[in-house]
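Let me begin by handing over the structure; questions about it come next.
Excluded from the complex is one protein chain; the other protein chains are retained at their positions.
All chains are identified by letter, namely A and B, in their written order; residue positions are counted from 1 within each chain.
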Amino acid sequence: MSGTLLLVQALNGLQLGVLLFLVAAGLTLVFGVMDFINLAHGVQYMLGAYLGAHFAAIMGSFWLALPLALLGSLAIGLLLEVLVFRHLYARDHLAQVLATFGVILVLNQGVKAVWGTAPRELPVPALLDGGITIMPGLQYPVFRIAIIAAGLATAGLLWLVVERTKVGMLIRAGATNPRMVAALGVDVRRLFTLVFATGAMLAGFAGVMAAPIFSVEPGMGDTVLILAFVVIVIGGIGSIRGAFIAALLVGLIDTLGRSLMPDLMRLILDASSARQAGAAIASMLVYVAMAAVLAFRPAGLFPVRGG
Amino acid sequence: MMRWSPALLLALLAAAPWLGFSGSYEFTLMARAMVLALAALSLGFLVGGAGLVSLGHAAMLGVGGYAVAILDAHGVTEALLVLPAAVAAAALFALLTGAIAIRTSGVHFIMITLAFGQMAFFTASSLAAYGGDDGYTLYARTEIAGHRLLENRLAFHYLCLALLAGAWLLLRAILASRFGRVLRATRENAQRAEAMGFAPYAYRLAAYAIAGAVAGLAGFLMANATEFVAPSAIAWQRSGELLFMVILGGVGSLPGAILGAAAFVVAEEQLATLTEHWRLIFGPLLILAVIFLPHGLAGRHRG
Partner (left out) sequence: MTGIGRRGLMGASAGLLAAPMLARAQGTPVKIGLVAVLTGPQAALGTQLRDGFQQALRHLDNRLGGRPVEVVLIDDELRPEVAVTKVRAAIERDRVDFVIGVVFSNILAAVMRPVTEANTFLISTNAGPSTFAGRGCNPFFFTTSYNNDQVHSVMGQAAQDSNYRRVFVMTPNYQAGRDAVAGFKSRFRGEVVDEVFVPLNQLDFSAELAKIAAARPDAIFTFMPGGLGVNLVRQYRQAGLANIPFLSTFTVDEATLPAQGEAALGFYSAASWAPNMPIEANQRFVRDFEAQFSYVPATYAAQAYDGAMLVDSALKRTGGSTADKDALRAALRAADFQSVRGNFRFGANHYPVQDFWLCQVARRPDGKFQTETVRKVLENSTDPYAAECRMR
């Protein structure tokens, strides 16, 4: 494998990682501050993609569809909060896992009832169409570069808010010791709603950004959800910084594994079994990584919660 | 009344073939309910007894099922060999993964069991010789001492029932024993248990392996009931469904897990005949059950 190809694959890994970060950031915020496992975060990402495709089809413009989809994601997120999640904050993780699993069932079926079962399309906006030739014969789509830029910008913004503002201080305090924050007289409910709204918008944003590359279809959130969980667990629950680093790690492991594993296996197996075994091992690499991290650092790479 | 309902349920299942539920479809449905009940029972033991919430329990079921499939592919169909092999394989898998997983706790434990479940899923998918992603159809049901007894629906029905009842009594006895008391003590306050001289790790690992063995037994029955084994039976969604059965029945209550599994099978069956979009009804039911039945169908459980 040539150096250029390796570099391209690293770039691909970075892009996947950044997308995973957008999903994982919301998840880890909600998890960290509210101690709430939201399995429905994946379907919120899916709804973002569907809303984006829907509004783009009506308005004929990605740039109009984006803010509308974000507002829609926010509205649906808040509705879910009032109807379901609010009743679960005081319950154990098991109850949260199950109730939000129920939300997945409903929304996966719901988008089918509304938009049908066929995959839908959100075209790449004209401004970000086209590509840059990064190796002979291969164009790197401008839109993917835009995803990387948007992800890095979001990461920077979140870091600023969390590290440098008063709200951020409360979020950090809430993640470390929620009871203390409440005892200090902070309106925890308002803090929760704010955090939750941010998480919903981030999931929706990730969905809209992913829609032009991936097909928009029922169940598209499930795969991403599991990967996002892997990310936040490796990174340390509640840690934005951890989520960022772990997302890049997972993106790189997955992409480079898929690209290199079959060749590596060829050192010990014949070509055809190497291809198949390599592909199989590559698909479980991120889970092996998660198990390995947890085995040695049971609270993840950047543990947040005290005690 | 709740206290006696599982015994009542088992009695009903025992009587069912003589009460007109003797169509082949009813047998299929009852077998499915009993197999899932057995799996839910083992998970309920883990969740309620040791406080270990696993989101990878379907993998144990899968290991048991795949043991049957792999032996079948190599011509071994004798239950006296296959059954212990399935149970031992699942227990061993639980022991190996548990040794790492039990080092974590809380939500991390949920996630690491999910990771092991996914690894089992991808491993099963890559077993090209045993069907890979497509799954493996058994040549025939397992034989008992050379007799094709399990082909008889009535015999298979009572075998499932006997194993379910047996597993229930066994797990109940374990929970009531000194081992079980220590296990619950470590669940409620690990530090105190440690201070009293018990190593929570060893107790939890043993519990995890026991649950794995019972789930392997369920996997053996599942493979024989459907005469088919596939990776999709190991997927994390199935683990989620098993957890749902446990919580539906009431965490901490073994009979609740049996009730939960039965209720799950009946609900799924009834709703699916109602509408193509049965999940639109099932999902809210699940949410409502979690919110309004915090102690499950079996009611409030006592410490």
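Everything below uses one rule, namely that contacts are C-beta pairs under 8 Å (C-beta built on N, C-alpha and C of every residue); 3 or more make two chains touch, one makes a residue touch a chain.
All of these numbers come straight from a predicted model, not from anything done at the bench.
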Note = Out of A:138, A:157, A:180 or A:292, the sole contact with the unshown chain comes from A:138
Request  = Kindly state which of the options A:112, A:172 or A:241 is in contact with the chain not pictured.
outcome  = A:112
Task = Touching the hidden chain in the full complex, which residues of chain A are there? Just list them.
result = 2, 4-5, 8-9, 12-13, 15-16, 112-121, 123-124, 131, 133, 135-141, 143-144, 212-220, 223-224, 255-256, 258-259, 262, 272, 275-276, 279-280, 282-283
Task = For the chain that got dropped from the picture, name the residues of chain B it touches.
result = 23-25, 28-29, 32, 122, 125-126, 128, 131-135, 137, 222, 226-228, 230, 232-233, 235, 272-277, 279
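The rule is short, and it goes like this: only the chains that are shown with their structure count from here on.
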Message = How many angstrom lie between the centres of chain A and chain B, each centre taken as the mean Cα position?
response = 31
Request  = Mind listing the chain B positions that touch chain A in their complex?
outcome  = 47, 53, 55, 100-101, 103-108, 110-112, 114-116, 118-119, 122-123, 125-126, 128, 236, 240, 243-244, 247, 251, 277, 279-280, 282-287, 290-291, 294
Task = Mind listing the chain A positions that touch chain B in their complex?
result = 31, 37, 84, 87-88, 91, 93-95, 97-99, 101-106, 108-110, 112-113, 226, 229-230, 233, 237, 276-277, 279-280, 283-284, 287-288, 290-291, 294-295, 298-300
